[in-house]
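Note that one protein chain is taken out, while the other chains of the complex remain in position.
Up next, subunit A:
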Amino acid sequence: MRLGVRSIAVIANATKVRKRKLSKQGIVYAVLTPTVLYFALFFYYPFFTNVVWMFTDYNFLNSAKFVGLKNIAHFFDDPYAWKALKNTFVITLVSTPLTLGVSLALAMAVFYLKLGKAVIRGAIFSTYIVSTIVAAITFKVWFNDELGYVNSILTGLGLKKVAWLTDPFWAMVAIIMLSVWLLMGYFMVIFLAGISGIDTQQLEAGMMDGANKRQLFFRITLPQLKPVMIFSSIIAVSIYLKTYPSVVILTNGGPYRSTETILMYMFDQGFVSRNVGYASVLGIVIFLITMFISLLQLKLTKFFSEQGG
């Protein structure tokens, strides 16, 4: 039997297609096998190890010893854990609305600038570029009781000195001020992008109808910013729940653990006290809280988007 030119071409084409398919398979396996292995090794394996360690006594040296629910029971009557959780919630619940409010005000003010808009935007955004550690160091020097800049301004104004970092209440105030300062530039830029995306026709229609600036802001601008606001609040909450290095530098958790956060307590238990089993319980608690709050916020998003139509 003789093969026609056409059928040879068909066979050649078929092998070409098969080769192509093989090389496509090849790149998928070559690239994604390391990806799967990495995520398994650095995310899934540690997470499940944490879950297992919750039920053990472990100190990184001897092998883990099964102790049942001891660590979990300890969590429920450990006053330090609850205090750390409370401090973390206070930081999160106060800093989030403050940060979003300040950022929105800054974004509106920058948005209406006619001259030097990019420069002012860049200058305010650059606060976000300053690292947490450097900002915390600066705030620590500024809030120093005796020598600090803030107290010298207060006495200059005829006010009393404040024991910023040694009084539990004022230490918390200082931490919240730092937290807001660290993220306001970031959210200002996000809000600016949101404001620029607002339907200007609606604003013009509103102005034609004789609405004043306040009405325009609350009736038109703010509702349209809702998705950006919800996204920002999710990000802000998830960052503030993990407040850690700023507190290490500013107060190191003091005075009397009044500013210790849950993540700080977890690392302290795990790597200083070497109660790895108990630190795992704290880690899983952090995980559950983050999950719960994200789900809650997503539910709220759905609720509001249905409300808004």
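Heads up, the rule we're going with is that a residue touches a chain if its C-beta (ideal position, glycine included) is under 8 Å from a C-beta of that chain, and two chains touch if they have at least 3 such contacts; residues count from 1.
Just so it is clear, contacts and distances are computed from a predicted model.
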Protein that the absent chain corresponds to, by UniProt name, given "Multiple sugar transport system permease protein", "ABC transporter ATP-binding protein", "Cohesin domain-containing protein" or "NADH-quinone oxidoreductase subunit NuoF": "Multiple sugar transport system permease protein"
Candidates A:138, A:224 or A:258 - the one touching the absent chain: A:138
Of A:85, A:171, A:189 or A:220, the residue in touch with the unshown chain: A:189
Among A:45, A:76, A:218 or A:303, the residue in touch with the chain that has been omitted: A:45
Hidden partner chain, residues of subunit A it touches: 20, 23-28, 31-32, 34-36, 38-39, 41-47, 49-50, 53, 60, 106, 109-110, 112-116, 120-142, 147, 149, 152, 156, 181, 184-186, 189-194, 197, 228, 231-232, 234-235, 238, 241-242, 244-245, 248-249, 252, 263, 266-267, 270-271, 276, 279-280, 283-284, 286-287, 290-291, 294
